[in-house]
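Encoded as structure tokens, here's the structure I'll be asking about.
Note that this complex is displayed minus one protein chain, with the remaining chains in position.
Here the chain labels run A and B in written order, and each chain numbers its own residues starting at 1.
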Amino acid sequence: MFRRLPDLARPSVSFLLDGERAEGREGESVAASLLAAGRPVCRTMPVGGLPRGPFCMMGACFDCLVTIDGVGNRQGCLVSLREGMDVRTQDGRREIGR
Amino acid sequence: MKRIELLEEVAAAYDLVVVGAGPAGMAAAATAAAHGFSVLVTDEAAGPGGQVYRAITTTPVGRRDVFGRDYWQGAALTAAFAASAADYIPGCAAWYLDDALQVGLSAGGTSRTIAARRVILATGALERPFPIKGWTLPGVMNAGAAQILLKSAGLVAAGRVVLAGSGPLIWLLAAQYLAAGAKPALILETTPPGQWRDAVRHFPGFLPSPYLRKGLALMARVRRAVKVIPGVAELAVEDEEPLRVGWKRARGAAGTIAADHLLLHQGVVPNINLAAAAGCALAWNEAQACWQPETDAFGNTSLSGIAVAGDGAGIAGAEIAAMRGRIAALAAAEALGKISHEACARLVAGERKALRRFERARPFLDTLYRPARAFRLGAAEAMACRCEEVSVARVREAVASLGVQGPNQLKAFLRCGMGPCQGRFCGLTVGEIIADVRGVSPAEVGYYRLRPPVKPITVAELAGMKTTAADIRAVVRS
Partner (left out) sequence: MRPRFALSSDRDNVRVGSGGGEARRRSVAEAPDLGPRKERMTERSCEIAVIGGGLVGIAIGYGLARPGRRVSVLDEGDRAFRASRGNFALVWVQGKGVGMPRYAAWTRHSSEVWAGFARELGEETGIDIAHRRPGGFALSLSEAELARRGALMERLMSQPGMEPYPYEFVGRNELRGTLPEIGPDVVGGYYCPLDGEVNSLRLLLALHTGFTRRGGTYAPGHAAARIAPQPGGGFRIETEGGAVAAERIVLAAGIGNARLAPMCGLRAAVRPQRGQVIVTEKAAPFLPYPMHTLRQTDEGGVMIGDSAEEAGADDARVRLGILGVEAERAARIFPHIGRLNVVRTWSALRVMTDDGFPIYDQSEAYPGAFLCTCHSGVTLAAAHAMTLAPMIAAGTLDPGLSGFSARRFDVPEAA
């Protein structure tokens, strides 16, 4: 669980997290939003199914992969959160067509 | 500086393309623009600063004291960059570079290639892999990752936070967390006991540097508030709820602690993927136990027209990165005829004078914080390759039983290095293991052969590349 420091100079935005309404801050990375929302697991591995969460926060580890607005395997740490974004954690391999 | 939001607005050609908007990239771009170059700076992140000055123009954290004074040194660099005539495209990944200085860029789901007369790679550093048992568990992340979350989103890890590893960043993060009101529960320090004895002969070089005073004050501040266990020789985290971190010191004392977060760090290493994929020769740095591009004193690589500056050329810290960025830009200016050889030499000499003050401090830091061999090799049950889930034990066994000579053969047998991270998190580990089993230096073992795209692009983006009739003939055969 990650907690926010008080008095952060950024407006709240709401987004969808696995279909449920969640709150984040405009402009933070989607990976940060997930961690702030108490979700340390982004996905499960394609071979074996073990859970992974953000590890490096700089686009190098590829563990923070989430589906954003229908597009799968996006690096959550490199995408800025916007109002109304549809974020889904992932299970295994990428579905074709998503 | 002209901020470009859409890839299609980037020009088709520039005098200089700079990859990376950290201290080296920003300094190089500002210098080049001042000498009349057309410059493009491309960076994956949403704003300038690289990792060391991450989110410096956009951090939501209001209190300046949280990050420490060094962080705010970056403000002068970003201001100079902002005031320059450079083009800057954030949110853009440079995925291709070749010896003809074609640069492949991807942003917003589209790709194009642009031409450059000179390229400066300022891709910075990555945290060194830290393969301990359980390092892939949710709740375990790099200490640098926690720092990025703090700077870019004002987030601190809550609950019981354990820091483990060695190197200045551990102390810096601990101090930042204390300033933010999030006291770490424990620091497990993995610097091998007695390593300070090897470092001590370099102390005279370190003594006059700015690092000493700041470093000592910072460490003292942290030690007053946080329990530190030094000389940790074994480390593992068990998959329990909460995580259970176990450690053992060199002389046998052992313990465990329940943790909500484990933050790992054992130094940083150059991010070499783009340079290597372009075909630049690499060299093994024995003191720092990592690979870096082969460069001359101006950052020129083995490929004409491509230079590397900053930590991407060799770990030396933010101040040196900026100076090296300026030196590389001056060399580019001379190469393009913007300044004379004499003017270049004079300006570079000025940078080198300042550089030496910081460079003298490096041997002490490098020796003191060289990661322990056991942690470079990895524990048997640790994942060596996170992407393909290959354990250290499996790598060792394959090397021994199949006579594997190097990481490329290993890749063919076990898939290590075939995942999306392209070896960023396994290349060094795999090299050390092979070297250990073969009884040679990692320099002889070598590194993965890297190819573009160094960051993923879609098949559709690749399909959009310019093609010639010869290209079509090479593919469409009966």
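Here, contacts are C-beta pairs under 8 Å (C-beta built on N, C-alpha and C of every residue); 3 or more make two chains touch, one makes a residue touch a chain.
As the structure is a prediction and not an experimental result, all values here were calculated from the model.
K.L.:
Among the chains present, which touch the one that was left out?
P.N.:
Missing chain, whole complex, touching shown chains: A, B.
K.L.:
Identify the residue among B:282, B:306, B:328 or B:382 that touches the chain left out of the display.
P.N.:
In the complete complex, the chain left out is touched by residue B:282.
K.L.:
Check the options B:104, B:134 or B:267 and report the residue that touches the missing chain.
P.N.:
Considering all chains, including the one not shown, the answer is B:104.
K.L.:
If you put the missing chain back, which residues of subunit B would it touch?
P.N.:
Against the missing chain, subunit B presents residues 96, 98, 102, 104, 113, 279-288, 291-292, 294-297, 300, 302, 314, 316, 359, 362, 366, 401-409, 412-415, 418-420, 422, 438-447, 449, 451-453, 456-468, 470-472, 474-478.
K.L.:
Can you list where subunit A touches the absent chain?
P.N.:
Looking at subunit A, the ones touching the missing chain are residues 46-47, 71, 73, 92-98.
Note that only the chains that are shown with their structure count from here on.
K.L.:
Note which residues of subunit A are touching subunit B in the complex, please.
P.N.:
Those residues of subunit A that touch subunit B are 1-5, 7-10, 25, 27-29, 32, 35-36, 40-41, 45, 47-48, 50-63, 73, 77-78, 80.
K.L.:
Provide the residue numbers of subunit B that touch subunit A in the complex, in ascending order.
P.N.:
Counting only subunit B, the residues touching subunit A are 44-46, 51, 58, 60-63, 66, 91, 126-127, 136-142, 144-146, 148-149, 152-159, 180-182, 260, 271, 386-389, 419-421, 424-425, 455-456.
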